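Sharing a structure here in structure tokens format.
All protein chains of the complex are present and in place, except for one that has been dropped.
Showing subunit A:
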Amino acid sequence: MTEHNSSELTTSTGGQQLETFPDPGVPEHKLRMADKDPKAAKRAERQTVVLFAISILGTIGMIVAFFVFRLEGTTESTRNANLAVGLGLFFALMGIGLAAVHWAKTLMSDHEHVDERHPQRGSDDVREAAIAELKAGAEDSGIARRPLLKGAVVTALALFPLTIAVPLVSSVGGDWDISKFKHTIWKRGTRLAIDPNGRLIKAADVTIGSVVHVIPDVPEEERRSHEWITEKAKAVVLLVRLDPADLKESEERKTWSHEGIVAYSKICTHVGCPVALYEQQTHHLLCPCHQSTFDVADGAKVVFGPAKRPLPQLPIAVDDEGYLIAQDDFDEPVGPSYWGRLK
């Protein structure tokens, strides 16, 4: 089964050198063990049968395991059942797979076949015929002679998708009121509560160096409502008490803290992950998603990473009973930047 590709060879007259080497053709076929030795063929057949048998046992094993291993709601029992059933499935599948491939490789004919290829392009005749058909069709439709009709069909087809797109797009974004980005549920006088149990926080109970994850104090039923998760996604705050000597504060924000206690939005100004890792020694807050690092002692300014802006600060105070309260909502939108953030 050799085939020389002589078309690409250029020979000059007089038996001189070729410009390129000739294709030596398909290499000589090599016989396998099973082709030469009936014993080897018999052995390969036996091996294939054993592999199929493994699959049969695997299927039986899986069904047995499925009924024997009961789920008791513990990770332990779930793991065991998972392992037993999964291994049964593995043997059931692998047995068939290996058997089929082994059969093909050892026993099925492995003589090379050669198929001719043909260029993808249609021949000139076919092309001409195709064009003639199209021309005839266009002629029959009369589209070339009736430009008004052409314009009408194109316009109608181009416009009709709007019947689906307009209702879909106008409804899919809810009320489209993006001004909601600018406000959270923090209000003047909202008490600070511990996340997630909702206990109120007394300023006196916050020791220097400690960090508290804070949510606004709202009634229990509000925290169990559907809207809560969206409000919480903007309102979470991180509260830290520093030695007032370590705290660098700008003039206008001197009144926003209380005896070294500062509260910052927990939503990263990069892409919005919760900035949850606090390093007591350095006063650094680290976002575990992309490692933006903020210095709590210095207005939560960015000291490293992909965020640009400091975390927004929640102005806090203490009420008559000694509980920490918000003075007001944040004075800027929390979370990631967006086009109209400052508008």
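We take it that a residue touches a chain if its C-beta (ideal position, glycine included) is under 8 Å from a C-beta of that chain, and two chains touch if they have at least 3 such contacts; residues count from 1.
Basically, contacts and distances are computed from a predicted model.
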Hidden chain of the complex, named as in its UniProt record, picked from "NADH-quinone oxidoreductase subunit A", "Cytochrome bc1 complex cytochrome b subunit", "Multiple sugar transport system substrate-binding protein" or "Thioredoxin domain-containing protein": "Cytochrome bc1 complex cytochrome b subunit"
Contact set of subunit A toward the excluded chain (per top definition): 1-3, 5, 17-21, 23-27, 66, 71-75, 78-79, 81-83, 85-87, 89-91, 93-94, 96-101, 103-105, 108-110, 112-117, 119-120, 169, 172-176, 178, 180-181, 195-196, 213, 215, 224, 226, 229-230, 232-234, 236, 266-268, 270-274, 276-277, 288-292, 302, 304-309, 335-343
